[in-house]
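Only one protein chain is missing from this complex, and each of the others stays in its spot.
And now, chain A:
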């Protein structure tokens, strides 16, 4: 019925802001070592404004939007600490939109971002539990998406782009960092998930 079919992403607010030059980042043609040059210190950024915008850009698949959104999210999560937790409710819709595109590249990037998000600050993993209903349905659809290549080589495993494996890792990260209610809530949305902590 088309559950796996890609759905075209709508134009993102991230792209509009980027093209208008609203982000405090220096645009360079030689992105050395895949780095963003920030014009202001990340610690001084308004996370309520910028973090949801960068998350919105996760739907992008074209350069340079895709790179700046992915790397921007990474930098802000790595250096945000306690500023991330209060913004969680604003991140749910962009996360859901990105997963709903069902685009393999976008889903892979978003899963890696989710794994980073749960370890980015204290209580962030717990704060995500009430939103599992919105995030996990797509993970449930793609959970068994592993290539049966017989004795051939599946290169996506080396590149860490295998959706089935990434979903398993992500659910385990959710369970580890989501507190005591995490497992039962994951199980409710993804019935084939087995605990990585019990037993």
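What we mean here is this: a residue touches a chain if its C-beta (ideal position, glycine included) is under 8 Å from a C-beta of that chain, and two chains touch if they have at least 3 such contacts; residues count from 1.
Definition applied: contacts and distances are computed from a predicted model.
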Protein that the absent chain corresponds to, by UniProt name, given "Translation initiation factor eIF2B subunit beta", "NEDD8-activating enzyme E1 catalytic subunit", "AP complex subunit sigma" or "Meiosis expressed gene 1 protein homolog": "Meiosis expressed gene 1 protein homolog"
Chain not shown: contacting residue from A:5, A:39 or A:63: A:39
Contacting the left-out chain in the complete assembly, out of A:6, A:22 or A:78: A:78
Residues in chain A touching the chain absent from view: 26, 32-33, 35-42, 75, 78-79
